[in-house]
Each structure stands twice: as C-alpha cells, then as structure tokens.
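With one protein chain withheld, the remaining protein chains of the complex are depicted in position.
Should a chain be cited, it is by its letter among A and B, assigned in written order, with residues numbered from 1 in that chain.
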Amino acid sequence: MKENRRRFLKELAAGSSTVLLTPHSEAVDSVEHFTGYPDRVGMLVDISLCIGCRKCEEACKQSNQLPPITVPLEDKTVFQRQRRTDAENYTVVNQYANGQPGMPGVYVKKQCMHCEEPACASACLVGALTKSKEGAVLYNKEVCLGCRYCMIACPFGIPAYEYHNPASPQVRKCTLCYERIKSGGVPACAAICPNEAITFGKRSGLLKLASEKILNNPGKYQDHIYGLTEAGGTTWLYISQVPFAALGFPMNLGVKPFAEYTRGFLSAVPVVFVVWPALLGAFYLFAQNRLRQPGTETMPTGPNGEAAT
Amino acid sequence: MKRNDGASLAPQQWIEQNLFLGKPWSEYCRSLLTPLNIIATVILLIGLPLILMRYMHGLAAVTHASNDQPWGLFLSWGLFTGVPLASTGFLMASTVYLFGMRQYYPLLRPAVLTGFIGYLFAVVYLLVDLGMPWRLPYPMFKSFGTGSVMFLVAWHVALYLSTQFVEFCPAIFEWLGADRLRRLALRVTIGATIFGVILSTLHQSALGALFLLAPTKLHPLWYSPYLPLLFFVSSIFGGLSMVVIESTLVSHFLPQRVAPANLRALDHLTLGLAKGAALTLITYFALKLVALAHGHHWALLTSRFGLVYVAEMLGFVLLPCFAFVVAVRQSKPGLVRLAAVWTILGIILNRFTVSMFAFNWELPHREFFHGKEILVAGTILTIEILVYRWTVNRLPVHTGHAAPTIRCPIIPDSADLVLNPTNRS
Partner (left out) sequence: MNWKCLAVVAALFICLAGFQAVEHPEPASTPSGSAALEVNCLDCHIGPNPTKEDPRLAPCPRSATNSGPEVVLIDRLSEQYVPVIFAHKLHAQMAEIAGGCVVCHHFNPSRRILACQECHSAASPGNLAKPGLKGAYHRQCLNCHREWSHETECAVCHAKKTANSARVRLPDPADIMGILHPNAKEPITKVYATGYEPGKLVTFRHQDHVKRFGFKCVNCHREQNCSQCHTPAETAPRSKTFTEYHARCAACHETREHRTEACANCHSDTEIPPFSHEKTGFALDETHQDAACSDCHVSSQFSTKFSAKPTCSTCHEEQEKITYPERLPGAKVASL
C-alpha cells in the first residue's frame, strides 16, 4: 500500500512536472483583425470650404490625360443636375441646397472613396482592383475582362465603363494620383484647390485634424466624419456643416466592409466540395441497396409496359 | 432514318447519313424550307449584323448599359435566367443515377443536352456582354481573384460545361459508332454526376451570392442573406419545369426522333416530375417567407415593389405549386405542362427583378433594355434552339437506347443496379 502510494505520488510528480515544464504554444487563438497599413494616406474634404470652382475637375482631367472639361468653369448651369463620375470624369462637384433660404449652395466633390476594404476589389474575379499599402485602390487594365461586377458592387456607384470602346474598354475611376503620391507629391485635386478644402496627409493625422476642427468650432460642423467607418472606412474623409444625408452621401452603408457580405457563402464552398460527395454517395448506395432487396428487382409496370413511378 | 450500327461507311455516305439526315444534299436543302426555318433565318439576318456591330463599335452600339445599370438583358436573360433553366442536367442525372429512379432514363439524355447547350450559350451570352470577351479564359490561368463570387461562377461554369459534355459523351460516341469510348465515358458517369451536382449547387447559389455584395442597391424585399439558397432551390423547380416543357415540345415537333416507348411513358413521367416541382416550390415559398421575416420588411409589401413581390410569390410560386399538386392528384399531364410554363415565367420574373428591376431601385431615370438588345438576345436564343434541334435530329438523344451497363468503380464486384437490374439487360 505504501509502496503503491509512493509510486503513485512519484508518477504524479513526474507527470505534472513534465506537463508544467514543457513549453506551451503561445496565443493559440487570436482573432484576426487587420487595421490597415499604418502609413496609408487620406484625403480630408472640408465641405464648408468648397466654393464649387471645379478646378479640381480640371486638374484631375489634365493630370490623367483625359479630355478637357466640356462645361466652362464660369458656367454655373452645370450644377442644375446632380452628375456622377463617368469614363472621362473621375471626379465631379455637385451642388446641394444649404437648407437655409438665400444662402449659397453647398458643394460636394465626388470621386472614388478608396475604401479600406473595397467591395470592388472583393468583387473582381481576376483581381484587377487591389488596395495598395499607400491606401489607393488601383486598377490593372492588363487583366480586366470587362465583366463590370465592380460597378455592381461599389456602394458609392463610382466605377465607370468605356462602353463606346470596342477594342480596349477600361473601368475608369480616381487613381488617387498614385504615381504622384508614390514620389512624394500631392494628388492633383488637393494641389489645385484654391481654398485648400482638400487636405492630403496620413489618414491617421487627418482623422485627428478633422476631430479638432469639429471640436474647436462648436456648432459649425456636423459631429460626424464621413468615411471614418462607412463601409469599413474609406481613404476620403469628409466633414460638413450641413447634414450628410442632405448632400447625397449614402447613409445606409453600415460599418461592415462589404467584402464580409460574401465571406459566409464563399466559406461554404469547400464544405460543399467535401460533404456533397459523401451525401450523394450515400444516396447512391441507398438506391443500390433498395434495388438489391429481394422483391424489388423487377419494377412494376403499367398496362402498356411503361415503368410506373 | 438509319441508325449507326457500327458498320464502317464511306465518308460521303457517313456525312449523308449522319449530317444530312439520310437525304441527298439537294433534297436536304429543300427540306430546310419550312416556315419556322424562314422565321429563324430572318431573325438571324437581323441579329447577326447587330452582333457584329457590338464587336466593332463597343457595347454602347447595341445595349443601353450605363454606369448606373452596368448589367443588361444579355446577363439577366442569358446568365441569370439561362443558367437555372439549364439545371436540367444535374437534376435528371441525380434522379436517375443517384436516387435510383431509373424510370426517368428516357428524360436523362435530353436533359443533359439541354443543360449542356444552356450552359454553352450562357457562355455565348457572356462573350457578347463582356467588355473584352477574348479575355474570358483569364480567370482560369492568368489572374485569380479568389475573394470573388464571380471567380467561383466562372470556374464552375467552365468545369460544369466540361462535366455536362462528359455526361453527354455516351450519346456522341454512340452516334459516331465508337463503342469503346462510349463504355469508357459511361464509367465516369457516377463521378461526373456527383461532381456536377456539387458544381451546380455552388454556382446556382453563387449567382444569387453575386448580389450579396450590393445590400444597399438591391431592393430589401429581394436582398437577403438567403439569396444563394433561394436561387439554388428555384433552379431545381426551374429545371424540372424545363424538362417537362422540353420533352413536350420535342414529342410534339419531333416525334419521329423519340422512341415509341418513351412517347408512351411521357405523361407518366411528367406527373412524376410535377411531384418534385411541387415539393420544391412550396419549400421555396417557405424559404422566401423566412427571408422576409429575417429582413423584417413587412411594411414594404404595400409599396410598388411590394406588389411585384406579392404577385411573384402568390401568382408565380404558390399558384403553379397548387396547379402541380392538383395535376398529380387528378393525373392531368396537360395541367402539369401549363404549370411548368407558369413556373418558368416566374423564374424569368424573379431573375429579372433581382438582376435588373430591383437593382439600383432608388435611382431616378433608369433605363432598361431596348430594341437592339432584345434582337441580339433573341438571335442567340434562335441559334440555341436551332443547335438543339440539329442535335436531336441526328444524335440518339430521345431514342431511349437500352439501359447502359455501368461498372461503378467504387463497388468493384457489381454492375450498376440502377440501370441494370439483374433481370434486365
């Protein structure tokens, strides 16, 4: 008895010390959460500063070698209807009512938002749209098929297609002047804006600036930075003195990156590949088994010899 | 007409027998002058130049595709409607081979053919709609966007097309008289069927999953996380209805190509299909209710789109379901056929609504498709029907060949009992 107990205690000691002294693997379960490339840029638009001069449209077209603007800058009739981006206009400025009679209108610049987790990049079946580490969402015209699923997916309705081009139609959208920012420059629209309504910088710095502007000017700005969390966050950020809902901004985007919406379905794909053969193979075997049973080898027939169901 | 019994023929004789329906060239040409053929020719004469225009001047020449509505008739009709209606292949193959209901064998080959042609022409529609159709193979080898549902659709359609081709190969080899190849093709049937069901499950639902990425653009009554499941279930009754309609049309227009035993069995089999259709229709109805409850959009039922939704649910899901049930109970194949047409119309309505009418529903001034797009889609459909007819006229599709002997590789010591029970050879 004593011998057993001693042995038991020895084994217990040996076992537990082995377990305790063996190095364990760290952090077995960690939730994956990518917060974005740290040095990515942002573009902050202070809507209260935009005067609707449309020099950004002009500069963008020049910088991207697009055809020049068709409506002269002095012609304000261009604001009579809301425009959208198209294959020759990567950005447009639209006018909205101020909400107070007699006050001048409010102008909002519209362009690709360069989302943190873009729906278009998730949609593209050849990966023609990618999020660079600088923050720009880039389009690779060498692999694009022209299926236009990115246009379906974009919650802001930005990508435009060259329907009139038979040989090499491309999807067209703001490039965030990628070549310029990679060489340390500033996107064309931010550079030209006379009021510096667009501020270019690191996204993290711009968020602080936007918060400061809202905090230091109580009552002037809406207490919301558009683009902070919309659709998972975007590179372009907006602050405004007028509610965003009155400025044509989609307000129903939620905070979930759009790529998440198809993740559930896609994760079921390998499951189907694995489970269906088993399931269907089972059906096949059941059928075989049923037909093997004595008495079921002949199928009952009807009066004309056809098989009955 | 003569059947190819394996005896060797001179090339010219073979062509005459197998391509010209056993007629000399001049007689064959004269036999082509039928009213339907003339109508088809007229359609082609209008449509083919339009298709040429599309390639010469870009999509804007024949479509009203805009930056707000990038997908038009070619995709709504050719892909989103065409694919669920081409699900006949996997449905009949699993019915006959996997569930062991071998009395449906007469409907199997035509279903596989319909499926194959349906998917083939879905690719044709894509070739017309894609901005750069010559890049169609890119997702296969050049650049992979693996996070995309469209990537899945592309791969699966390509694989499934191959699978359907493999499943149809026995008929082709029979036609060509290549018996060894035929038996080889038969051996992979079970595997191909299972593979086909896997692929079909995934890409039928993927077509619905495509719209999961647009929660803010698709009308809330149709947008649901259950969209892939709804698309898959509707493809089942869509395919079953297509088998009914297609077999009816062939037995009406080309009875000489159908084995008499098959013609006699048709009504009976039609009633059987009705059971499956009714079951999946009521399941679909229930799933739609689940989706409606999940989204909690009851208040939207009274809007304009709500009326479309209610019409779709009651008129095109519940109504054909009851019609199928009544037809089965009262043994009325005619009613089944009517209900099948009604079901197909419902599928067309549903797919068009999701991919076109209810998409970007909040935008003002939407334009859908206009004349040229309809003409081009109609032309491709005409070609599709012509190809189907050409094949049925020549290949042993409806001839109800004796049940083949299949050696299933998984069960080494037996022949396939599904098609080859011990007292039948």
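Assume contacts are C-beta pairs under 8 Å (C-beta built on N, C-alpha and C of every residue); 3 or more make two chains touch, one makes a residue touch a chain.
Note that the coordinates shown come from a computational prediction; the quantities given were computed from them, not determined experimentally.
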Displayed chains contacting the withheld chain: A
Among A:143, A:206, A:266 or A:291, residue touching the chain not depicted: A:206
Hidden-chain contact residue, picked from the options A:52, A:118 or A:155: A:52
Interface with the undisplayed chain - residues on chain A: 44, 49, 51-53, 73-74, 103-104, 186, 193-196, 199, 201, 205-206, 208-209, 212-213, 216
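FYI, only the chains that are shown with their structure count from here on.
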Centre-to-centre distance between chain B and chain A (centres being mean Cα positions), rounded to whole Å: 34
Touch list for chain A against partner chain B, complex: 84-87, 119, 121-128, 140, 143-149, 151-153, 155, 157, 159-166, 168-169, 250, 252-254, 258-259, 261-262, 264-266, 269, 272-273, 276-277, 280-281, 283-284, 286-288, 290-292, 297-299, 302, 304-309
Contact set on chain B toward chain A in their complex: 54-60, 63, 65-68, 70-71, 94, 97-103, 130-133, 135-136, 138-139, 142-154, 190, 193-194, 197-198, 201-202, 205-206, 209-217, 225, 228, 261, 264-265, 268-269, 271-272, 359-360, 410-411, 414, 417-418, 421-423
